[in-house]
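Only one protein chain is missing from this complex, and each of the others stays in its spot.
Let's turn to subunit A:
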Amino acid sequence: MSAWRRLHVLVRPALTCSRLTQQRTWLCCSLSTGAPLRNDFFKDLEAQLAAVRKKAADALPGSGWSPLEINPNLPPERADIVIVGGGVVGWSIAYWLKQRERIREGVKVIVVEKDPTYSQASTVLSAGGIRQQFSLPENIHLSLASADFMRNINEHLSVMNEDPVDLQFNQSGYLFLASEEVAHIMEENYSTQRQAGAKVSLLSPTQLKEKFPWINTDGVVLASYGLENEGWFDPWTLLNAFKRKAMSMGVIQCCGEVTGFKHTTIMVRTGDDEQVGIRRIQSVRVQMPNSLEYQPVECAIVVNAAGAHSGKLAEMLGMGFGAKDTFAGVPLPVEPRKRYVYVVHCPDGPGLDTPFLIDYSGVYFRREGLGGNYIAGMSPEEGEEPDISNLEVDHQFFEEKIWPSLAHRVPAFEKLKVSSAWAGFYDYNTFDQNGIIGIHPLINNMYFATGFSGHGLQHSPAVGRAVAELILDGNFKTLDLSNFGFKRILTQEPMLERNIV
């Protein structure tokens, strides 16, 4: 017996103390049953030997083993395209890049997201609406293309062996109400929308009352109502569907925050004999969550899809810090702006009949589910923007600004109860409240897809495709979005939506 034990100790130099004592007690108590003990012992010995062999093989040069612990979640050291921001825009771009790559595994794409719970991402805090009632043809076409994508979502985003995507799309049109001052704008918008192929109808106050008997038409002189391709859906589902599909196609997800870039600057002389520095990003610095560890990722192209924080990302490259009146002095005009959404309960509300109503006072509401709940909100006045350091909700804002307009428009809402509320950040473009899509003239390899200010979710499918075209084909193929490029900001020519609110 003691000889056995010696053998044991000999072949298992790595055996830990506790294991040894355990072994001993085990040996003591099962002394009486000789045969099974021997059996178990040899089995155990074999397993231990295998472990030794493995360790020896690991320690040989050429194997992947190292005495230092390596974080398995570190991003790869090299990639072709790094997308910063794993919101719906970022993942849509990732999907389309894979979809349009010419050969399988042709581009190596990674998506860097600092917060995988998406606790502050606009995508999941949005109202989830899609409309075609814009005034710029570009925006209308983006909506039409995105609606088409959503209609055929399972042809695009279904993954073999997994459940089909159910966006929970609710087919209810947007209803815009116009007052006397803005009715002419609504009419113009209507004709632009019809021209672009959107199914929209204009309603007089009488027709409005006939169609929506629960509305108070005081002050309304014209209404426009979307007949098709409008409604709302679950943003989480869209985000997850893009993500699932992109990852099944080989996109690498990486959890970490981009905290800096390594870049080179080339000085060139312009026609006016001015010195201009052109930057080229060499690598992206990805900081791992909850640790000091970081990993530089070398890459050819960076996509800035960081939503509300994309302005901060651009600052890391010195955008906006150059001398005034030069291109380098123009910052990316995107900043977070806090918007509240209130969930109200009102059993006597308009029910299934509810459109996505947008009043000329700026208040909007829509139904949420079937249990008599509605969500409502409004953008504050320019001078009264709330503090953006947190996502706390100002309930006063509802009482003072939203409820009066809401109850005026729909008398049933006099008796509503606020049941909950949340706040989210718009990726607000302070220059003209529209998306910025394309490359910056002074940063050679950073593409922007940001600044959508309240309609980024609905446009994400079409925007992703456009950015992928820009990167892989060099220009827009299906939808020409060159008007949404950076040039308009440098030349100070805003592309404003003619809103009725």
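In this text, contacts are C-beta pairs under 8 Å (C-beta built on N, C-alpha and C of every residue); 3 or more make two chains touch, one makes a residue touch a chain; residues count from 1.
Following the convention adopted for this analysis, contacts and distances are computed from a predicted model.
Chain not shown in the complex: UniProt lists it as "Distal membrane-arm assembly complex protein 2", one of "small monomeric GTPase", "DNA primase large subunit C-terminal domain-containing protein", "Sb:cb470" or "Distal membrane-arm assembly complex protein 2".
In the complete complex, the residue from A:Gln48, A:Gln99 or A:Thr237 that touches the missing chain is A:Thr237.
The missing chain, though absent from the display, is touched by one residue of A:Ala183, A:Val221, A:Met247 or A:Met288; that residue is A:Met288.
Although one chain is not drawn, the whole complex shows that of A:Lys43, A:Arg78 or A:Arg151 it is A:Arg151 that touches it.
In the full complex, subunit A touches the omitted chain through residues 69, 71-73, 116-117, 124, 151, 155, 160-161, 163, 166, 168-173, 199, 211, 227-229, 231, 234, 236-237, 240, 255, 288-291, 293, 351-353, 369-370.
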